[in-house]
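Left out: one protein chain. Kept in place: all the others.
A, B and C label the chains in the order they appear, each numbered from 1.
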Amino acid sequence: MAQKESQQAVERELTMSRAMVEAIGHEMRENEEVFYMGEDVADYGGIFDSTQGLLEEFGRDRIMDVPISETAYIGAAVGAAQQGMRPIAELMFVDFFGVCMDQIYNQMAKNTYMSGASVNVPMVLTAAVGGTYNDAAQHSQTLYGTFAHLPGMKVVVPSTAYDAKGLMHNAIRDDDPVVYMFHKRLMGIGWMPAPDGPKTPVPDEPYTIPFGSADVKREGEDVTVVTLGLHVHRALEAADDLAEDGIDAEVIDLRTLVPLDTETVLDSVEKTGRLVVVDEDYRSYGVTGEIIARVAEEGLADLEAVERVAVPDVPLPYARPMEDEVIPGTEDIEAAIRSARS
Amino acid sequence: MAQKESQQAVERELTMSRAMVEAIGHEMRENEEVFYMGEDVADYGGIFDSTQGLLEEFGRDRIMDVPISETAYIGAAVGAAQQGMRPIAELMFVDFFGVCMDQIYNQMAKNTYMSGASVNVPMVLTAAVGGTYNDAAQHSQTLYGTFAHLPGMKVVVPSTAYDAKGLMHNAIRDDDPVVYMFHKRLMGIGWMPAPDGPKTPVPDEPYTIPFGSADVKREGEDVTVVTLGLHVHRALEAADDLAEDGIDAEVIDLRTLVPLDTETVLDSVEKTGRLVVVDEDYRSYGVTGEIIARVAEEGLADLEAVERVAVPDVPLPYARPMEDEVIPGTEDIEAAIRSARS
Amino acid sequence: MDIMVAVNELQSMFEDMVTARYYEERLQEEYLEGKQPAFDISAGPIPGELHLAAGQEAAAAGVCRHLRDSDTVTAPHRPHHVAIAKGVDLKRMTAEIFGRRTGLSKGKGGHMHLFDPDVNFACSGIIAQGCPPAVGAGLAATKRSEDSVAVAFLGEGAISQGAFLESLNLAAVRELPVIFVVEDNDWAISMPKDRVTDVDDGSQRAGGFDMPGVRVDYDDATAVYDAAKEAIGRARAGNGPTLLEVQVHRRMGHFMGDPESYRPDEDKEAAQERDSIERLAADLRSEGVADDDIEEIRERARDRVDEAIEWAKDQPEPGPEEAYEDVFVNPPSGVTTEEPSHELAGGDD
Partner (left out) sequence: MDIMVAVNELQSMFEDMVTARYYEERLQEEYLEGKQPAFDISAGPIPGELHLAAGQEAAAAGVCRHLRDSDTVTAPHRPHHVAIAKGVDLKRMTAEIFGRRTGLSKGKGGHMHLFDPDVNFACSGIIAQGCPPAVGAGLAATKRSEDSVAVAFLGEGAISQGAFLESLNLAAVRELPVIFVVEDNDWAISMPKDRVTDVDDGSQRAGGFDMPGVRVDYDDATAVYDAAKEAIGRARAGNGPTLLEVQVHRRMGHFMGDPESYRPDEDKEAAQERDSIERLAADLRSEGVADDDIEEIRERARDRVDEAIEWAKDQPEPGPEEAYEDVFVNPPSGVTTEEPSHELAGGDD
């Protein structure tokens, strides 16, 4: 690709969904063995725009609508991947994992190990995650911790268009199963306005972002805020607000939960001494606990304060006042940062 | 019950499976609405002796063999529980949760909340957990963290016959869904020899052990060891060994993960300053992280050292040398205690 | 009409159907309010997804006409017409959809999670996952030697889902009083039936489990009534389950905001043309019911709906702190000696 084009491209801003689709389209063009299966991914283009426009280019054989039978088609992706193909299977909402988790965690994630790596499973499982639009307890979860806990799958959570594209290229090229969790609120879907952050400049050409490298989204001296997905943007907002009060927060976007970039977190806490972990998953036995434990294990001496901000172990309630209460907001993050500093 | 009988009873030692079955039998006698569903729970008596002898007393209508369709029968338990019955449904191995998790976590665990408590779901889900007998990646997990992470179910893990009985009485009488995870190695099954610890004196009469009260199994001044299930016994063994070297470990059996008795852990760490968490689940994003985070949140000042001992984020391998390597052994616990002290 | 159904039954079904239709028209208005000019799913008085059932009322009305309060119904993500036919408290259901404290679920559930234990109604937003609990309700009835039945409603898209298929088997092998009602509107969001299964007639699934399967090809409430009568009668008499598929028509998008660009115009038009409500009105007329009487039913329905919506909008919102209640009915540690409360919600707030 010519240098000039690429320069131009960097100016170009995309929504997160466009960036994700661009990576998929590119990989499908390059490699005939890549295909996409899911419910409403063909004519509809994905309920959350995850396959918008791909049917037109690739046709029904490669952008495949499938019966509402997640076990069957995710398992079929496992079988096709073991034959060397590179399927992408979409779970429309991550909340539906309960109907197909055996294929995900006992087959997709373990077949490599259980075979002593004589087979591998180069597939991507995409899933929409997250709340903030009052879809209640069965359609608003992130379940980050649930997937990250079980071995054998890489777990990816983009927070911007730039990352969404780079991580998707990596996910499709990776020879292991990758769970790619995209937050609905970040996608830039017409009917669900995104905040400003996720729409970013995105180069035209393909590029990869390696798994296991967290991104320091904002440097700061006083407090380390570790987060991912939608909450990257909420944390940045909180940090900006606090800057006016002279509190200088560092904001780290984990980007992948497996592998986890503990290093970047430890380095930051070494500097700040104070750790705030922010997560849209349930508080207990999940992401926030893990990050705190990693720091306690390896950087206890540095640690002067910890705070966690997450969904307080209740199912997601429907009504707005209650959903707003349990999904961490900017003010919750601000309060936690202040409290970590006091 | 006469005082004399009860005195006698306390002398009586039972295996964990006998104690569990005794509680079930008692509750079934008292309450016609209690029944048990599962695969091979009738004539076989439960693959891990969880229903041994119950068919003879209660007949096929109340000790029900069901087709191998966990979603259907666990969901049927949810439906019957919502009608006010008190079903117990058995998942033969917890590893099979992936075929029926939607009924467990999206219906059983959330219907109370999603209905604003206009319905409740008084059922018990029993499941065998754990490794140590080379049954490989799909039959050896504990998945403690997976269940404890998702809101709406109480999660119980007995480590002795005494606790197994008391916790089972409580589980059946509880008006909320309870997941009762029994470790195969502790049951006292003929073909899977148990260690000495789980067989304990068990009173004849019914008694309950409240959820959310951890048990200090051994008092000690130097290091706090927090654990559950099989590893209570391994931790006690480690503590005994170390006592000879003058290291005095306190061993806490959590007994329930939801609710979690943080208090008892904090009190202990206040005394010892050193925390070792031991778990048979995967290391990351699970139980060990949670316990450490809770202490870091509320007792950071007391904390001088943390160690965790868990399955190192790999599927359970089959061959003995590898399984022994990844499932924490007594020596691993000893090493962690020593390291926490140094 | 070759099926004989008593006129008062026809009138009752008609009332259920027009109530449901008008109810959803009103909900739609309220839903779209605040979502103008740009559609924002999280804005307005009713946020979140909203799945309307216009064109499917005959299935609900024809089946539920045979049910008692003690019979259980589970519905999927598209529940209003079924809830109304089952007799769910319309005011508290509406308050729930508006996210109010006096709603059926105190505002915690929303439109996909309506629970009314007084009439044994529940719904769930996960495809086919209402089937196993319906089997459980049937099991409970059998165990208690009661002649209650349980009905699981689902869409034709759900007939390929394990939860449904496993439930057929469990109900069949235990001969439980369960009726599975498939509302075949030919679409699962954007996927037409013939893209996702090879059988035209979903009730054919029953054969593999030695269970009777019946299809009503025509969404005439009276035909549904008749088929349901037999199936429910069989269940109540202890003769086991039936799978009933009913042709219905989706007059709207899958959910509010669905552009339906995947759907051929002819198909949309056909769905508009075949209106089972108008058909039933014609039946009533041919049974000698006067136009005035028909109009009276419509008016009663409208009044009831308008009243419910007004009432609901007047109800207080829950406070943020209420989010922490109701995860458990027993306090997190220890067991209370009290019986769980099956009382109406709202008592403790």
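Things worth noting here:
To be clear about the criterion, a contact is a pair of C-beta atoms (placed from the backbone, for glycine too) under 8 Å apart; a residue touches a chain by one contact, two chains touch by 3 or more.
Being a predicted model, the structure only gives us computed values, none of them experimental.
Taking the complete complex into account, the chain left out of view touches A, B, C. Note that of A:G25, A:G53, A:G212 or A:G329, the residue touching the chain absent from this view is A:G212. Checked against the hidden chain, the listed residues A:A76, A:V216, A:A243 or A:A335 yield one contact partner: A:A76.
Against the chain not displayed here, chain A makes contact via residues 33, 35, 61, 66-67, 69, 71-85, 87, 102-103, 106-107, 111-120, 122, 151-152, 154, 170, 173-176, 208, 210-213, 258-259, 261.
Within chain C, the residues in touch with the undisplayed chain are 160-163, 165-166, 169-170, 172-173, 195-199, 204-211. Looking at chain B, the residues touching the absent chain are 39-40, 42-44, 47, 65-69, 71-72, 95-96, 98-99, 132-139, 190-193, 312-315, 317-326.
Simple rule for what comes next: only the chains that are shown with their structure count from here on.
Annotation: 32 Å between the Cα-based centres of chain A and chain B. For the pair chain B and chain C, the distance between mean C-alpha positions equals 39 Å.
Residue numbers of chain C whose C-beta contacts span two or more other chains: 105, 107-109, 113, 124, 126, 129, 162-163, 327. In chain A, 71, 95-96, 98-99, 136-138, 313-315, 317 are the positions where the chain touches two or more neighbouring chains simultaneously.
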